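These notes concern the structure reproduced below.
One chain of protein is taken out of this complex; the other chains stay put.
For chain A:
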Amino acid sequence: MPNMTPKKTPMPEQAPDVRNKNFEEVALGYTDEMAMEEAQRCLNCKHKPCVNGCPVGVPIPEFISHVAKGEMEEAYQTIKTMNSLPAICGRVCPQETQCEHNCVRGIKGEPVGIGRLERYVADWHMKHGEEKVEKVPSNGHKVAVIGAGPAGLTCAGDLSAKGYQVTIFEALHTAGGVLMYGIPQFRLPKEIVQKEISGLEERGVEIMTDMVMGKVLSVDELFEMGYEAVFIGTGAGLPNFMNIPGESLVGTYSANEFLTRVNLMKAYKPEYDTPIIRPKNVAVVGGGNVAMDAARTAKRLGAENVYIVYRRAEEQMPARNEEIHHAKEEGIIFRLLCNPVAIHGDDDGKVRAIECIEMELGEPDASGRRRPVPKEGSNFELPVDCVIMAIGNSPNPLIRSTTEGLEANQKGCIIVDEATMATTREGVYAAGDAVSGAATVILAMGGGKEAAASIDKYIQNKAK
């Protein structure tokens, strides 16, 4: 008999007042009992709507029925057939708009905790599972992957499983992309990312860090070196600023810089050399997951007042509900329907306050969200010593500006055939944020997966 409880089995978490002072993971994960109990809520539907909601097509009811029976290793192997980074996806996917959004149990109550179960299974495997590393015999073909973020790692994993000799070229000193520099430790422990990546290396994927492609090697040179296809997964890492007065004051960060210092360079730990400002009062501008991450990070660095300044209302916030909820629990103050117009500094050039104007919602705009309109004369100052801009990123132009025949749209996103991920240049494929602009980890992985399948077809056809 399935477990017909309308609510998800709750997942233990660190208490808000404790966790907002440390960088340890907030959600603690299911115990074996909790996982089996939650797994029994799955009705094992024949038509599997949940799978349709998963960009990489994880066989969800199959893995969950293994969990219900306590067959954890089998559950893990089932997930791994489609998803090479389950410990990561279980933590950072927006399940509420994907697999869990389609879950039949969600009609009358809460959907099955698919993400929580995926995470549990992956963590169980890391603790108990024995890694049988089976290197697939080489098929003699070489593929280059540019960028070691979720898209590149997935594409590389899938290709190496088919016998391709894959080299990933990464510009930073550590592979992982946004998983390492962007998403904070308290949402995604870096040890877990490292383990998933070393798993790929054990299967034969070669990762070359410190390689800024477009500068140190061009796409043309990769072909000259004998790579038969190139995958571009360079993401959207170019931070946007608002172009308001005062954005160059000391204490104004892009969210990318703030999070890179803390996550990648570990500026929050005294034994690491990279410094970070430890502000008292912080305004984070934006309403996405990156804004929530930056705000919650600032709180953990010891800030007293952390404000989210967002120009629309809470309903329009692009951040996951869970992140907004967590941020509020941790004491982040939301200043909604407010838009910054200037940042003011003191004589030393340090941030003193952010000046905002109140907004009201008008007619829906091109994005379908109601357009915020400023209220004349409603300007006010919020006294802060740090401003973090989290208003989105664009694709970095380095690869497309150094590769002939590679076309991009007005926003700088690489143009691809949506079915095959083929770019306008033969043998070159692209996916993830480099193509879509800033989106989610799992969509990047889905794109990487499709590109791997297309690259396989392309090389096999050419070899005939």
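Everything below uses one rule, namely that a contact is a pair of C-beta atoms (placed from the backbone, for glycine too) under 8 Å apart; a residue touches a chain by one contact, two chains touch by 3 or more; residues count from 1.
Assume contacts and distances are computed from a predicted model.
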Going by UniProt, what is the name of the one chain that was not included in the view, given "1,2-phenylacetyl-CoA epoxidase subunit B", "Na(+)/H(+) antiporter subunit B", "Quinol:cytochrome C oxidoreductase" or "Sulfide/dihydroorotate dehydrogenase-like FAD/NAD-binding protein"?
"Sulfide/dihydroorotate dehydrogenase-like FAD/NAD-binding protein"
Among A:S254, A:N339 or A:T403, the residue in touch with the chain that has been omitted:
A:S254
Among the options A:E315, A:D348, A:E363 or A:E404, which residue touches the chain absent from this view?
A:D348
Candidates A:H128, A:H173 or A:K457 - the one touching the absent chain:
A:H173
Taking the full complex into account, find the residue in A:A27, A:M211 or A:A439 that is in contact with the omitted chain.
A:M211
Against the chain that's been left off, what residues of chain A make contact? List them.
171-173, 209-212, 215-217, 237-239, 241, 243, 247-251, 253-254, 256-257, 260-261, 265, 271-275, 277, 348-350, 396, 398
